[in-house]
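FYI, not all chains are in this one, though none of them got moved.
Per-chain numbering from 1; labels A and B assigned in written order.
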Amino acid sequence: MTYVRNTWYVAAWSHEIAVDQPLATRVLNEPIVMWRDSTGRLAALADRCLHRLAPLSLGRCQGETLRCRYHGWLYDHAGRLIEIPGQAQMPASGLQVRVYPVVERYGWVWVWIGEPARANAELIPPLVGIGHPDYEFDYGQLDYAAEARLITDNLLDLSHVSFLHTESFRMSEIWARARPKLTEQERGIRSERWVRNEGPMGELNATNRVDTYFRCDFFIPGVLLMSARAYPVGTAAALSDAQPPQFSSMEEGFTTQAVTPMTDRTARYFYMMGWPRGRVDQASRDATRVIYEKGFAEDQRMIEAQQRSIDASPAARFMSSSADQGVVLFNRLVEKLARQELAQ
Amino acid sequence: MTYVRNTWYVAAWSHEIAVDQPLATRVLNEPIVMWRDSTGRLAALADRCLHRLAPLSLGRCQGETLRCRYHGWLYDHAGRLIEIPGQAQMPASGLQVRVYPVVERYGWVWVWIGEPARANAELIPPLVGIGHPDYEFDYGQLDYAAEARLITDNLLDLSHVSFLHTESFRMSEIWARARPKLTEQERGIRSERWVRNEGPMGELNATNRVDTYFRCDFFIPGVLLMSARAYPVGTAAALSDAQPPQFSSMEEGFTTQAVTPMTDRTARYFYMMGWPRGRVDQASRDATRVIYEKGFAEDQRMIEAQQRSIDASPAARFMSSSADQGVVLFNRLVEKLARQELAQ
């Protein structure tokens, strides 16, 4: 499938990369080593030594450099080869491994996979994540045996909530029976909806009915900020289904998520659940986390089965319904940006 | 290899498919979901939702319909798409997943893989199996990491009994040294032989010598009924090696077996051991089962090793001996029927 390259992908959690503990990952099939030198500075390089392609992620940090652990070739932050042990002269000038622009934000390490010269930190989407003074976070990740696109498609069509998440989120069929309001953005889409007169998430048959407003901002390449807030029954009608005022203050919790394609058939799914700092007790946070992680496991089981089914029937094609409008809009945006890259 | 498509394959045990517990399998590489509705009616459909190819086998039965658990698309027994939640109109008329004709017989679910219009229950071979009033059964199955043809070839050339099954069936080299009588049938072959003056199965060196008559009816696509019966020494000579009278009453036990190609390199092997109802004690049945399952494990080990050897030496070819006459006749029949299908 098509992926945008001139964009930032979430490659790791910032806290995963300690000084002298290089971390290997893949993004869009490219092996990448992320490492932090003795000053704490982060770099991301192609994870293979120029010499014999040994992974630099098995290497050792030395001051501000990274030394391959196989035969000791030494690199700096820019990926430049600065020493071959026992050899006075370099075999050529300007030798270097590829360097990937890297930014730490929201608790994540963002890596730019496309042309380094086009890397622009302003293209990192406006999320709310770890490090924000007003919120605290629970977090986790899942490794999928499935293509990233299947996961982003899942998140872009929440009609599945009604059928797949009957044991976790336990929300009504309204998710499948009514369509959200979708708005195209420059590098993403916004999805909004009111759910009137239902129990809150996880309490399908609850007697404590509320009107709930949901909003999901979904950004290239596959990151999102999803928030919800409950109001007294009648609020949606009174607002004529418009967005409630002060909704963006996220007083009731939200999630920040990222889906990163690692290889053609694997992806890493990063998620955080945010809470207004000091306002939610641990038991409530834990209960919510249990619901989310049960739901994420339901997604993973279905999507990995979907991937196996796709692979078993390569001639079969998808068929869209009106619930796929968000999927269609987002993937059309991906296609457009990918085409623009090729034309540049 | 070549397989007949316009035929019935054993896809499961009838008792495996409970109401609201759809079962996934593959036959000839095709993913199939078998499911039973609230009335007990059985259906077999292509195991992928039209929407995004999610397996319907993860779905939920609702009355007489099956609902995909991903986004809730709803199908009837004929595979017809009858609802897309939240969408008043279907994207096109006549949308359906493929339906496979299905029949339950002998305790098995038989699925027709070829053209549905040609499905004819009379082509299900005349076996004896679970549900027959005169017999009771033990049963089991094995999943092979090998092509189905290697298993049917094994069953069609019982000369291997003398060498492979020395620890289980423990029968003499007569199986390898003398050839059975083979008779071509319209959709199968019959193999018969007398083994004179030997111990019974599992007792190679027994002093209780008998003449034993063996018969195996082997049917397209790979199912068989094998029975044996012991007579006083001298019976074979007295009958000039003809079939003994009343042999078909199967008073001494028999086996009914089916080999189903799942993928190019996997197969499922279903077997039952039948006994005249109320005539054989449990200890004898258990002892026989132990012998058979030891023998089946010997077959599996050899055939899976044979498959790996074939795959390791793709240029190598088989070489037939006179013991392969049954293999040759049966596979020639498979080729003929497969050619006829293509010509139709």
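Operating definition for what follows: contacts are C-beta pairs under 8 Å (C-beta built on N, C-alpha and C of every residue); 3 or more make two chains touch, one makes a residue touch a chain.
Everything numeric in this text was worked out from a predicted model, so none of it was measured.
J.: Give the total number of copies in the whole complex, keeping in mind that only 2 of the identical chains are shown in place.
T.: My count for the entire complex in this file is 3 copies.
Keep this in mind: only the chains that are shown with their structure count from here on.
J.: Show me the residue ranges of chain B that touch chain A in the complex, using the header's touch definition.
T.: So the residues of chain B in touch with chain A come to 26, 29, 31, 47-48, 50-55, 58, 60, 67-73, 84-87, 91, 95.
J.: State the interface residues of chain A toward chain B in the complex, per the touch definition above.
T.: 153, 157, 159-160, 162-164, 173, 176-179, 301-302, 305-306, 308-310, 312-313, 316, 318-323
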